[in-house]
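Only one protein chain is missing from this complex, and each of the others stays in its spot.
For reference, chains read A and B in written order, and residue numbers begin at 1 within each chain.
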Amino acid sequence: MDPITLGVVALMGAAATIAGATEDIETDIGSESNPNSQVQLAPQMGHLHRFINKATSGEPVAYGVWAGVAGSVAYLFLHLFNLNPVIAIAAGASVAALVHTIYTVTSHLGRIVGQSQFGQPVYWDALTQALGPIAGHGFIANFSIVAVAYLITLPIEGLAHPFPLPLLAVMWGITLGAIGSSTGDVHYGTESEFQQYPFGGGIPVANHGDINIKSSVGIKNSIDVGNFCAKFGGPLTGICFGLLVFISFWITVIFGLYGGLVAGIIIVLILIILNNRIEVFARKTYGPYKE
Amino acid sequence: MSAAGGGPSEADISPEVLLALGVIGGLLGIYLSDINVLGGVIAPVLGSLGAVCAIIWGADAIRRVASYGLGTGVPSIGYMSLALGIIGALVGVALAATLNLTIIGPVLGLVAGLILGAVVGIVAKVIVKMKIAVLIRCTAEISGAAALAVLGFSSAIAGGYGLDLILAKVIAPGFIALFFIFVTMAIQHPFNACLGPNENQVRTIKLAVSTAFSVMTITGILAIFNPSLVYAGVPAWLVILVIGAIGWVVSLKSFICASNEAAAEVSWNAEIPKVEE
Partner (left out) sequence: MVITAILTLIIAVAIGGILIGGGVHFIPVGGAPAAMATATGVGTGTAMLAAGGGLTGLITAASMTGQPVYIVCIAGAVGGMLMIALTMLIANIIYVYGCGIVPSSAKVEKDIITGLDQEKYITPGTEGHGVPTGCFVSGVIGGLFGGVGGGLVYWAAYNALAEAITTPILGVESNVVIAGLAAILGVAVFFINAVIASYNIGGTTEGVHDPKFKRLPRGVLASGVASIVLGIFIYLIVGGAL
C-alpha cells in the first residue's frame, strides 16, 4: 500500500462526487434524459410550461461529448504547452461549456418547435436564464471528470492507466451520464414533476404529462427544478459516482492484485445485501399500497 | 426518450441528393486532405469539410430510419453506427497499408463501413426480426457516413490518411474516442432534437450543418497537436478553426431564425397563455 497512491485515489473519489452531484443538477435544470418525456408530453395534455426541453440525446452520449471535448483540449494544453494541469483542465472545460450551451439552445428550440401544433410558445427568457446555471454546473462536472481521468493516468505506483486522457474522459463521461440518468433523475421525474400528487407511490400512466407547472411563487421554471433536486437526487448521484471511482481503484491499492479482485466481489455481495435491507425497510415502514 | 413512430417522413431534399453530397463531398475532401496535394493549409480544411458533408448525409439517414420508432430512442442507432464506422475506417486505412496502396484507403474505409452496417442491419432484421423496411439500407448509410466523417476529421489533424499518421496523431492521443462520441452526437442530434409532429426536413438539415461545423471547430483546436501543418506562416489549425466557427455561427443563426418562424409563438415574457380545455 502506497500512501501517496491512496491519497490520489481519495482525491479521485472526491472529484468524482462533485462531478456526479453537479452533473445531476445540471441535467435536472436542463431536463435532459428520461423525465424529459413528461416535459415533452405536457403541451399535448394542455399544460403549457416554461421548462427547458433539452433533448441532447441521452445523458451518456452528451456527457461523453462534453467530457471528451474538455479532456481533449486539456490533453492538448498539457502535452504541447506543458501547462499547469489545473489551468489546462479548466481551459478544456471552458470550451466544453461553450459547446454544451449551444447544444442546449438547439435541442430546446428543436423539440419545442417540433410540436408547435400544441401551442407551446418558445420562451426565450426562460431559456436564456437557465443557460448560465446549465453551463456552470456542466463546467464543474466536466472539470471534475477530466480531473479524475488525469489522476488515473499519473505515473505513480498502482495507477498509471495505459489509456490516453481524452479516451478516459470520454469513458468516464459516458459512465457518469449513465449513472446520472439512472439515479438522480428519478427524484426529478417522480417527485419534482409531480409534486401535486401525494408522496409515496409511483406515477400511474394516466397521470403522465400532467406535470406541475406552478412553483411556490409564480410559474415553475427549470431553476426551481434545480433547487429541488439539489437537496436529494443530486448529492446521491454524486455519492454513487464517487463510490464507484473510489472503490474500483481503492481495492487494488489496499489489497493488491488478487486480494483486490476478491475484495471487489465481496463488496458487490455486500451491496446486494444492503439493497435487500432497504427493500425490507420500505416494505415494513410503508406497508402495502393504500388508496 | 420518446421515439417518433409514425412512418416515412416527408422530405424536401431527396435522400439520393444528400447521399451523393456525403459520398462525393466526403471522399473528395479526404483525398484532397493529403498535404502533398494542396499544401499544408488548404488540405486539412478540405478534409474536415468533407467530413461535414458526410455528417449531413448521416443525419438525413438517421431521420429516415428513426422516424419509424426503433424502441430504443434515436441515439442508440447513432452510436452503434459510429462504432461500425470507426472499425470500417480503420479497416480501410489498415488494408491500404497492407497492400501498400495508401490511395485506396478512404474508399476502402467507406466500403468497409457500408458492409459492416449492412451486416448488422441484416442481423437486426433477420435474426432479431426488427420490422423496419429501411433498417438495412439506413444502418449501412449511417455507418458509411460515420467512416467518412471520422476519416475526414482524423486526416485534418494528422495531415493525411496514411495508417501511420492516423495511428500516431489520432489514435495514440485518444482523439479517436472524441470523434467517436462527438460525431455520434453530430449525426443523431439534428433529428433527435427536432423530432415531433411538426418536424421539418429543411430545419433538421440546418441543424445538421450546425452540428457538423461544431465538430469541425473543435477539430480546429485539436489540430494544434500537429504543428507541422503550416503554410506561409499561417498554421492549418487556425484556418480550420476560423472556417469551422464561421460555418457554425451562420448555420446556427439560420436554424434559430427557422425555429422562431415555425414556432407557435415567440415570447420574452414570464407568462403562460390560457389554454382552452
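By definition in this document, a contact is a pair of C-beta atoms (placed from the backbone, for glycine too) under 8 Å apart; a residue touches a chain by one contact, two chains touch by 3 or more.
In this text the structure is predicted, and so the values were computed from the model without any measurement.
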>> So one chain is hidden, and I want to know which residue out of A:T22, A:T56, A:T175 or A:N221 touches that hidden chain in the complete assembly.
In response: A:T175
>> Using the document's definition of touch, tell me which of B:L90, B:A193 or B:A263 contacts the absent chain.
In response: B:L90
>> Counting contacts across the full complex, list the positions on chain B that touch the omitted chain.
In response: 1-2, 70-73, 76-77, 79-80, 82-84, 86-88, 90-91, 93-98, 112, 116, 119-120, 123-124, 127-130, 163-165, 167-169, 171-174, 176-177, 180
> Contacts of chain A with the missing chain: which residues?
Replying inline: 33-35, 37-38, 58-60, 152, 159, 161-164, 167-168, 171-172, 174-179, 181-191, 193-194, 199-208, 232-233, 236-237, 239-240, 243-244, 247-249, 251-252, 257, 261, 264-265, 267-268, 271-272, 274-276, 278-279, 281-283, 286, 288-289, 291
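The rule is short, and it goes like this: only the chains that are shown with their structure count from here on.
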> Once you find the CA centre of chain A and the CA centre of chain B, what distance in Å lies between them?
Replying inline: 26
> What residues of chain A sit close enough to touch chain B in their complex?
Replying inline: 33-34, 36-37, 40-41, 46-50, 55-58, 61-62, 64-65, 68-69, 71-73, 75-76, 79-80, 95, 99, 102-103, 105-107, 109-126, 163-171, 173-174, 213, 218-219
> What does chain B use to touch chain A in their complex?
Replying inline: 1-2, 73-75, 78-79, 172-178, 180-182, 184-185, 188-190, 192-199, 203-204, 207, 210-211, 214, 218, 221-222, 224-225, 227, 248, 252, 255-256, 259-260, 262-273, 275, 277
